[in-house]
Structure formats: structure tokens, C-alpha cells
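Left out: one protein chain. Kept in place: all the others.
A and B label the chains in the order they appear, each numbered from 1.
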Amino acid sequence: MNVYDRLKELHVALPVATPPVAAFVPTVQAGNLCFVSGHIAKRDGKSWAGQLGVNMSTEEGQRAARTIAIDLLGTLHHELGDLERVQRIVKLFCLVNSGPAFTEQHLVANGASELLQEVFGRAGSHARSAVGVAQLPLGACVEIELVVEIR
Amino acid sequence: MNVYDRLKELHVALPVATPPVAAFVPTVQAGNLCFVSGHIAKRDGKSWAGQLGVNMSTEEGQRAARTIAIDLLGTLHHELGDLERVQRIVKLFCLVNSGPAFTEQHLVANGASELLQEVFGRAGSHARSAVGVAQLPLGACVEIELVVEIR
Partner (left out) sequence: MNVYDRLKELHVALPVATPPVAAFVPTVQAGNLCFVSGHIAKRDGKSWAGQLGVNMSTEEGQRAARTIAIDLLGTLHHELGDLERVQRIVKLFCLVNSGPAFTEQHLVANGASELLQEVFGRAGSHARSAVGVAQLPLGACVEIELVVEIR
């Protein structure tokens, strides 16, 4: 089954890629590696603001992370022309806007990691770090960046 | 116009590269990728201490980020021998020392991103993440690391 069939099966509609809000580009490819800029969580087209452990639960954070993963796929589809060119999701870095006592960043990140594995199968399993940060651009609850191997 | 002419036009003087303050090296090249260590903001040769949203404005943060970009170019010039060897600025990661309510990390990062684009043109446009961290080494207001493609 190809990637687009799997997206359909998962009822995932790719968003139209939106240009970055600042002086950078969505992806840069160097050799076979594609570096994808940090994407913040969005809701209704705007920053999904919030802080885990303060005004958001782990479950909400997971949903936000899943949403970012879908946006990252939208960006990759737009930049690569075809998601079948993804050889491997290499590395995911998940930054969670965290109150002082919130220690479930790894569970929040699972919202994105699991979607990538559902979509790409074995090629979607990746190295990862998840951390709790003091704040994020536009007050977003989660930000995720990727390194992807391209064929 | 070559990179050094553009630096002259922008009235940017490259600093003398200074050795890291701890047990690491300024850059490591693997294949065509050069990984540049995180550089903290400096003023008068010392850590430029401060926290955005507490005792520094977005505009000051942008100036600090621009200063780091110049220091990163100084390091690359020293390590590569010639900035013309830069094929592409691939990825910039900007860590902003942020008070709890500061959400303009992306605008701070623009101070570095815009300088790189002025100096390298299209080759200076890069993937990027910007985040707000709780603290940085020596209390620095901003820290930036790079991945650069070398020819």
C-alpha cells in the first residue's frame, strides 16, 4: 500500500503547506538528507497556544503533536512532490512548552511518532529527543522538527 | 559578488575565532556536512547575559542573534579557510533565553537568519527552529548552532 492510500485509510487530509512566518524556508536538502524546519502546533490556522502541565493535558498535547506530524507531511508532500520519495524518517525533535512540573514530554511526542509509523511503517520509525522548553514562538504548545532521508 | 565583498558592503568585520570554553571543538565535518557548535551571544568579548521578556527586548535579542551569526561566520572562515566553500546554510537552531511570557523567539532568530541571507543570498536561506529555553551557559541571552553544506 502506498503512502497516500495509508493516509486515506487513516482519514488524514494533508493541509496546504503555508509559508514560514519568518526569514527561513520550510526544508533544505543536503545530499540525501532533508532538514525540515520546526513546525509549531496550529488550530484553525493559528498558533495552538498552551503549556503542558499548566493549561493542557498530556492527551491534548498528543493531539497537538499528531496535528504537527500531519502538517510536516503536508510540507514534505509540497516540497518533495511525492511522499513516496521518503526513504526513512531519520530523526524527530519534539519541543514541548512545559510548566515546571510536567515530565511527560515523551508521551506528548508519541502523538507525532505514532502517526509517522502508521503512515510509513518501518520507514517511519525514527530516532528522537523530546524536551520541555520554557516557551515557543507565538506561545505554541508543541514544536517539532524532522530530519528525513530522501531517495 | 563574493562573500567577502558582501561582508564589506554590509560593514561586517569578522571576529577572530576564539576557542570553545569547554571540552568540544568549534566544528566537525562529516561528508559534506559541517556541524557548527552552539555559539552564545557575546558583547565586549564576554557572555551577553539577559533574558528576553524579562530584561531584554525583542529588538535587543535580534541584535544579539545578528552578532552570533557574525561570530559563526568568523568560526567558519577560520575552520574552512574560505567562506566561498559554503554551498548552503542548511539548518539553524536558535535557542532564546526566555521569560515565561516571551513568545517572539522567531523574531529574535530573524536577526541571524537575515544576516545569513544578506551574506550568502539564496545559499543563505535555511531550515530553522527557534525555541525559548529556561537558561543558557553563562547566562547568555541567545545561543545558535548551524549545519552547513560544504563544497
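Couple of notes before you dig in:
In this text, contacts are C-beta pairs under 8 Å (C-beta built on N, C-alpha and C of every residue); 3 or more make two chains touch, one makes a residue touch a chain.
The model shown is predicted, which means the values in this text are computed figures rather than measured ones.
Touch with the chain that is not drawn comes from one residue among A:Asn2, A:Asn55 or A:Ser125, which is A:Ser125.
Note that of A:Ile40, A:Ile68, A:Val119 or A:Ala134, the residue touching the chain absent from this view is A:Ala134.
In the full complex, chain B makes contact with the omitted chain through residues 20-28, 30-31, 33, 35-38, 93, 95, 133-139, 143, 145. Even with one chain removed from view, chain A keeps its contact list with that chain: residues 31-33, 87-92, 98-107, 109-110, 113-114, 117, 125-134, 147, 149.
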